[in-house]
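Reviewing the structure listed below.
Shown here: the complex without one of its protein chains, the others still in place.
Read from first to last, the chains carry the letters A, B and C; within each, the first residue is number 1.
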Amino acid sequence: EHTCILNLSCDDKPGIVAAVTTELAALGANISESNQFWDPLTNRFFMRIAFRVPARLSIEDVDRALRPAVDRYEMRIALTDQARKPRIIIMVSKFDHAMQHLLYQIRVGWLDAEVVAIVSNHETCRADAEREGVPYRHWPVTKETKLDQEARLLDLAQESGADLVILARYMQVLSDGLSKRLYGKVINIHHSFLPSFKGAKPYHQAFERGVKLIGATAHYVTPDLDEGPIIEQETQRVTHAMSAEDFVAAGRDVESRVLAQAVKAHLERRVMLNGHKTVVFQK
Amino acid sequence: EHTCILNLSCDDKPGIVAAVTTELAALGANISESNQFWDPLTNRFFMRIAFRVPARLSIEDVDRALRPAVDRYEMRIALTDQARKPRIIIMVSKFDHAMQHLLYQIRVGWLDAEVVAIVSNHETCRADAEREGVPYRHWPVTKETKLDQEARLLDLAQESGADLVILARYMQVLSDGLSKRLYGKVINIHHSFLPSFKGAKPYHQAFERGVKLIGATAHYVTPDLDEGPIIEQETQRVTHAMSAEDFVAAGRDVESRVLAQAVKAHLERRVMLNGHKTVVFQK
Amino acid sequence: EHTCILNLSCDDKPGIVAAVTTELAALGANISESNQFWDPLTNRFFMRIAFRVPARLSIEDVDRALRPAVDRYEMRIALTDQARKPRIIIMVSKFDHAMQHLLYQIRVGWLDAEVVAIVSNHETCRADAEREGVPYRHWPVTKETKLDQEARLLDLAQESGADLVILARYMQVLSDGLSKRLYGKVINIHHSFLPSFKGAKPYHQAFERGVKLIGATAHYVTPDLDEGPIIEQETQRVTHAMSAEDFVAAGRDVESRVLAQAVKAHLERRVMLNGHKTVVFQK
Partner (left out) sequence: EHTCILNLSCDDKPGIVAAVTTELAALGANISESNQFWDPLTNRFFMRIAFRVPARLSIEDVDRALRPAVDRYEMRIALTDQARKPRIIIMVSKFDHAMQHLLYQIRVGWLDAEVVAIVSNHETCRADAEREGVPYRHWPVTKETKLDQEARLLDLAQESGADLVILARYMQVLSDGLSKRLYGKVINIHHSFLPSFKGAKPYHQAFERGVKLIGATAHYVTPDLDEGPIIEQETQRVTHAMSAEDFVAAGRDVESRVLAQAVKAHLERRVMLNGHKTVVFQK
């Protein structure tokens, strides 16, 4: 027995769930978790369904069985086998807290993923990569080398079959071209409660404004900086007695947590894109 | 077109969802929301499914269509029509904040319910009931009258077809007999984060212990005081500089909110009993 | 014995606290609560000190005793007697939840204030005012009448000796002139986590952006709309399954709570202005 996850979206009409679950039942599959969402504004239907299938059936068998339903309802689907460990690339600059938290969560098994590589424009985190037995790619970025380095990143993502590129406080903005090519496969952690304080030094902006809460936002990367679909957000109380540096320090925990939650949700196929928003199916 | 909600639970086996949704599709029903949970410890399966059915079909038609599936899987089901406004009885003593919050949320439509009666062992809240146009039952309770008054409550609940009795800071403990007869239909708000500080004066107990957070718990009432299945909980920060009375004051908001959330979840059929725990299907 | 509160601010130098507390000790006053903040960026010092003075001493006596210290350190001070109940004006339009919450908190004594009047550009809340025994001023606002109505408001504020004007979801923007004249004496509740979603329909903006948290912000009113010094903020989780109307409903609680907290802090003299920011001395 192994567990598969099916994500599907299509225009809503009667019979979708019946069609899918009837096929699954015919295969002897047993549903362990199912979530769905109907967007009344667009009449779009979203579903995530996890099910155990008998060991003799491959994922291709499942896919074949579902084809008629997929075609009839013009579904967009993704079908994954939980036995295949997802692959991720972590990108980092100098601030390493978000990366450390990801590595720790992988070590204790909360995040189920294989780190294909840690990519950085600095040497700072090499020792951490080596300790984890993960390849470290030091790819410094200047205006001249940026596109070359992005080409290398794209190659790496494709060759390794990476499911996700994580910008764990990677301080370089991806080019429009790369953002588009990897759309839906790159998650960034922004250190503010978006849409407040886009761009550089958000904690200092927040300090200037005198807010009483700071926050962090994990989102998919798009060509529009800090405008991508939001996956997860959290806030944290601050006071007038805290400096901008205190905000930075208090923010480290929130950033780490929010990014890890977003990454876990993505890798467990709980996040689906709905235009410039996300559907996030919580456990 | 009207919307129905089906709650079902049964032992898990393949084909349950397919059986139900296939019948619904055959009726031309369209699923607008669906949640399910499989408890791996008991192999019990829980489902809540909301669907729009054509106007020409009554809830009896739907029930009839589902019967074969219900029988085959030995499901326990509840089928309700959203058009029928749920009926509630609110019980209160002297502290009225939780009741006021419920009445307000009904007034603005966030809670969709008809208040059959406000029952109290005091006269205190009569004016509020009158303002809302709700019958007020002043039923004082002494050791001698307790069982009589409970008999009146039971009559009222049955005659009015009440879906829920809400103990909105009602300071009398229900008898074992009544707790059992109305099991799953009475929600209490306890003013602590259970299982901490059961029984009387929980804020004073919390103050004595020097906790840094206080809380509130909405739960179904059982003969075991403050041991019933928990529906909703929340906490709130307190400090050493706050007195027990400050805890009481800070707790009013949390209690009101937690109770209202639990009531809404119950009335929308999002809460299902799973032994002495609850399954709560969030929107 | 009665309790006084002294708020002071001045440029920081050694001896300020000693000077003040020595005078208070000489009067036989006993400090019950004291908070201070030194802003390292501006070298400005802020202090709030609550103390019990013997009954035979008036607030004028206290003021006189403090004068030398005040002059020596060029302090700006405010000295208030807790026995004097603060006076407030509540302004409201059609959404009444924030006002209801304030009125309730006054009724149960958590907020210690006398409502001088409820002012509205609609008739909607008259019955609530009457029930509380509070004068209701229905002052409709059009482009033509706006300045006249503001003049009436200013008169009312001055004649009644109001300590605070509260915009409890009052949907008219105050003119620049009035904002300036009443600076530091008008608190508004904005229904977003500022600086996100300034201006109209913030919940609909938030819904459009697909955020995972909504919020509310209480701030002093300035001529720059939604840019005034922030007193209190809070956020609340939302999901993809919630509509803009669900955001509005979920936001009611947060708005009510945040506004009440800010009003309480203001009336207890816990809020001090520090440029375009606030110092908020928590209990």
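Points to keep in mind about this one:
Note that a residue touches a chain if its C-beta (ideal position, glycine included) is under 8 Å from a C-beta of that chain, and two chains touch if they have at least 3 such contacts.
These numbers come from a predicted model, not from an experiment.
Contact with the omitted chain, checked across C:Asn35, C:Asn121 or C:Thr278, is made by C:Asn35. The chain not shown here is touched by just one of A:Arg44, A:His97 or A:Arg152, and that residue is A:His97. When the missing chain is restored to the complex, the residue among B:Ala129, B:Leu164, B:Val263 or B:Val279 that touches it is B:Val279. One chain of the complex is left out; on chain B, the residues touching it are 37, 40, 193-197, 209-213, 215, 229-235, 239-241, 243, 274, 276-280, 282.
The chain not shown here touches chain A at positions 33, 97, 100, 104, 108, 110, 131, 239, 241-242, 246, 249, 252-253, 257, 282-283.
The chain not displayed touches chain C at residues 12-19, 21-22, 24-25, 28-38, 282.
Here is the rule we use: only the chains that are shown with their structure count from here on.
Judged by the touch criterion defined above, the protein chains are all mutually in contact, each touching every other.
Of all residue numbers used at the contact between chain A and chain C, over half are used by both chains, marking a mostly same-residue interface.
Annotation for chain B: residues touching 2 or more other chains are 33, 282.
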